[in-house]
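Below are the structure tokens for one structure; questions will follow.
Note that one protein chain of the assembly has been removed; the remaining protein chains are unaltered in position.
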Amino acid sequence: MPKKRILTASQAINEATIMAMKKDNSVYVIGEGVNDPKEIFGTTKNLKKIFTSKRVIETPISENAMTGLCIGSAMMGLKPIQIHQRVDFAILALEQIINNCAKAFFVSNSKHTVPMVIRMIIGRGWGQGPMHSQILDSLFAQIPGLKVIMPTFPKDFKGMILSAIKDRNPVVILEHRWLHNIKGDVPKKYYLNNINKIKKINNGHDLTIVANGYNLLEVIELKKILKDEKISFDLFDLNILQPLETNAIINSVKKTGRILVIDSGFKNLGIGSEIISRISETCMEKLKSKPLRIGLPFVPTPSSRFLAKSYYLNKKRILISILQVLNKKKIKNNLSKKIKSNIPIDVPDLSFKGPF
Amino acid sequence: MPKKRILTASQAINEATIMAMKKDNSVYVIGEGVNDPKEIFGTTKNLKKIFTSKRVIETPISENAMTGLCIGSAMMGLKPIQIHQRVDFAILALEQIINNCAKAFFVSNSKHTVPMVIRMIIGRGWGQGPMHSQILDSLFAQIPGLKVIMPTFPKDFKGMILSAIKDRNPVVILEHRWLHNIKGDVPKKYYLNNINKIKKINNGHDLTIVANGYNLLEVIELKKILKDEKISFDLFDLNILQPLETNAIINSVKKTGRILVIDSGFKNLGIGSEIISRISETCMEKLKSKPLRIGLPFVPTPSSRFLAKSYYLNKKRILISILQVLNKKKIKNNLSKKIKSNIPIDVPDLSFKGPF
Amino acid sequence: MISKKNTKKIYFDLLKIRTIEEIISERYKEQEMRCPIHLSIGQEAIAVGICHNLNNYDQIVSNHRCHAHYLAKGGDEKKMINEFYGNSDGCSGGRGGSMHLFDQKKGILSSVPIVSSSIPVGVGAGFSFKYNKKKNIAVIFIGDAAIEEGVFYESLNYAKIFSLPVLFVCENNLFSCFTNINERQPKNLIKKISKSFGMKTHFLNGNNAIQIANKSKKIIEEIRLKNEPQFILLDTYRVLEHCGPYEDDHLNYRNKKEIKYWKENCPLKKLEKILVSNKILSKSSLRNYRLSYKKKYNLIFEDCKKSKFLGTKLNNIKLYA
Partner (left out) sequence: MISKKNTKKIYFDLLKIRTIEEIISERYKEQEMRCPIHLSIGQEAIAVGICHNLNNYDQIVSNHRCHAHYLAKGGDEKKMINEFYGNSDGCSGGRGGSMHLFDQKKGILSSVPIVSSSIPVGVGAGFSFKYNKKKNIAVIFIGDAAIEEGVFYESLNYAKIFSLPVLFVCENNLFSCFTNINERQPKNLIKKISKSFGMKTHFLNGNNAIQIANKSKKIIEEIRLKNEPQFILLDTYRVLEHCGPYEDDHLNYRNKKEIKYWKENCPLKKLEKILVSNKILSKSSLRNYRLSYKKKYNLIFEDCKKSKFLGTKLNNIKLYA
């Protein structure tokens, strides 16, 4: 058995980028700050040194034209990896993304492809407020022609980014900032992860849970606690938002009869709404309890940690929702204690010293 | 009883605009083409003559700054009515819409308001293709802080636009191009229609239907045919997409036990997904059959009428869906004949001579 | 200097475009070309003159008014006409309609109806040439209103600071739909703007195809050689309505004198004069060409109109490559 190789997610992203660039000369990296000393949270480390500024391109603050430039070059056969330090900056490029990027394949009668990757980082850190920590997952998932992925584990970051780069379609990668420092086993070799079909990552009996991003980690942390209570669940890592393949979820629900979907973004018109609707439309009769979605309330992200507390989901709120789906009215006191955390709401761990 | 006063929807819009501008000097109209001979499909007729170019403002082709300008002026107390001849052009202004327009009230701790109306016309006519006939209903409904309305009847166009202008929040009005020539009774007086809560517009027993825009007219046309078959339905005019108030729908479903939601836009992540999810989450046990959504397939709008045929919904497809929700497998032959139309897919009526 | 042979070629290109557009204008009322159309009648010299100096690997991008660009760059006319009729063998399979013309083999990368949207895409094509050390250029055709969209400036900036082989060609027909340029832009902005970005900027008569071909030849060579973007601004005029097949002079949004002036300066007439006075073609042969082109292309339209839609059904269209 090969030895484990522990990397952080940002190291995995960095490694994947280097591999792809070595393998294929047409891959280039472009974005505001890609050559900064901060190296986009470490993910662009050493790129310029290895590949020179010809292939690792710092740009003016002009997101829309930058995106169009990437699209044009991709239609001509290059493979841009565009990076937005905040997903929010991609809002300025929506015209190019919605029109040229997503529609070129369709409107060219399948002649043009736009093999382009857009990494967008979701800024959760010290209270960055309503214009620097949006999620926008279902906004992008609503644009036909884009693939939209949202990896959680370092291993997946590597494999999915490599797949995204290889894919002939535009792929949006939503990276939750707090996942960059998560550690995990990452194989050394070049490998591709599926970016067309989500996977079940845990097997159980009592309910089906669908989650992604940072929430997914919290669900996993609940696993042990729930096991002590003899509760087990099917868990889907919703790391592919588009194409949204829900057959496996539906099959799972047919078995468990209970479903909780946890949205990283707004609950309103979130991916969860689509999943619950599909379940209701296909196998409503198998449900033993009402389906449940949780997600962000329908207001902009507040900056203050005092407000962030009731804005973001946390283990406790997830646990309550699980029990609700299971028709167990109250959390047992000891459960509630077990999940108590001494980590403030606005940091992923105690080593985090802000601001981003 | 007052005599009926028949106007087209575009006349109703025009009348509402003139009334609002006469009533309140701070109301102004701005957009590309507002003073064109084409008068934005007749809706801006005479405005410049009455109110001069000070208040009816032709602009350069710069949607994003135009929107910001409107926002700034609205924060200062003016009341802009901004017009996009195509909803698609608003995509260039999404940064201003998502950030300053929708978030100013929140981020200013409720001190600033942005009392602004944005009329966006959905371009269905002769095959305008993927960048000139998007719907984008659920995109706008996904932005917290906006109100989003979509009137169907001339009477509502007038009353809802007047309410939108009076409202202290930014209101997006989605106007389906094919509704502009629809005629109906429009009271002469100044009146306000609710833009916070949708209304039931038909009472029945067998199922609940939720629809809006052009589809709503098609549902209404089916009413008589279905009546002959002793089928009656509760019908909701989903002319308010945000705030999305679904209690009345849920109560109706509790009664009928069956629900069909017809989306004007994509079925994927459409408003229907939110409605069906809410129903499933609250009163699943009352459903006698699986809920059903229909809407546009998840591909860009094709131009060719040969493709448009299978893209857009029509009476027949709506009828099939109704029967499906009622668990009636087949359309009876005579029903199918009754709804046969001799109008081509790409015109609203035979007087339409293109191109828009 | 353009040779006699090339002068003739330019004439045939121009005549072809004019003929096809006139037939569209005539046949549009048959209501079988069911998509918006933006005719280039009066403005064709620019497309023809510039594209004369391009090869198949050079790329162009265009906008809503793309017929002339498409044809001048060598786009397949039958595929274009089929696209107007919504047929499956249209250049975009009926998906796009008249505002989405492209031909991959001929270097027609993209035409899109969102004003200015294709500009950065063209810059991206230029980027790919430099990246791959190709000696090709990308030409970006825009109207005078395109410079009102922010992305235009962002794109100038990229083209300049990345030193890309890009030629901006701005066709100033004074109008954006019904609105005069004076209502939309500060005086002379359009003349000054590319210079502010440090680009070589040229002003040409947009209705003289030969002159355009001549002058742009040098410009294009220089771009190929130096990987530096340049900008050409050309004055011209649209003869028919903004969108649709008819004249709309009765609407009085344009000055009668102005219209008269520009009609007299018709690029086709101008070119014919040159051909005759330089004894390249005789008046009668010109007449014959006009007639034979008309006949030939009318047949093609007839063909396309009759052809059935045979394409993939929408349900089978793939969203992903």
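Brief remarks on what is shown
Just so it is clear, A, B and C label the chains in written order, and each chain counts residues from 1 on its own.
Keep this in mind: a contact is a pair of C-beta atoms (placed from the backbone, for glycine too) under 8 Å apart; a residue touches a chain by one contact, two chains touch by 3 or more.
This is a predicted model, so every value here is computed, not measured.
Shown chains touched by the hidden chain across the complete assembly: A, B, C.
Here the missing chain is touched by one residue of B:R168, B:K183, B:K227 or B:K328, and it is B:R168. From the set A:Q128, A:Q142, A:S163 or A:T208, the residue in touch with the chain omitted from the display is A:Q128, counting the whole complex. Shown as candidates are C:E32, C:E183 or C:D249; the residue that touches the absent chain is C:E183. In the full complex, chain C makes contact with the omitted chain through residues 148-154, 157, 160-161, 183-189, 192-193, 195-198. On the side of chain A, touch with the chain left out of the figure occurs at residues 32-33, 35-38, 58-65, 88-89, 91-92, 126-132, 297-300, 302-307, 309-311, 346, 353-356. Counting the whole complex, the residues of chain B in touch with the unshown chain are 28, 54, 59-60, 62, 64-78, 95-96, 99-100, 104-113, 144-145, 147, 168-169, 243.
In the analysis below, only the chains that are shown with their structure count from here on.
A complete topology is adopted by the chain contact network, contact being made between every pair of chains. Taking the mean of each chain's C-alpha atoms, the chain closest to the overall C-alpha centroid is B. Chain centres here are C-alpha means, and the one lying farthest from chain B is C. In this assembly, the C-alpha centroid of chain B lies 36 Å from the C-alpha centroid of chain C.
Chain A and chain C, compared by their mean Cα positions, are separated by 43 Å. Note: centroid distance chain A to chain B, computed from Cα atoms, is 32 Å. Across the assembly, chain C contributes residues 90, 92, 95-96, 100, 112, 114, 117, 150, 317, 319 that each touch 2 or more other chains. Within chain B, residues 91-92, 129-131, 298-300 each touch two or more of the remaining chains.
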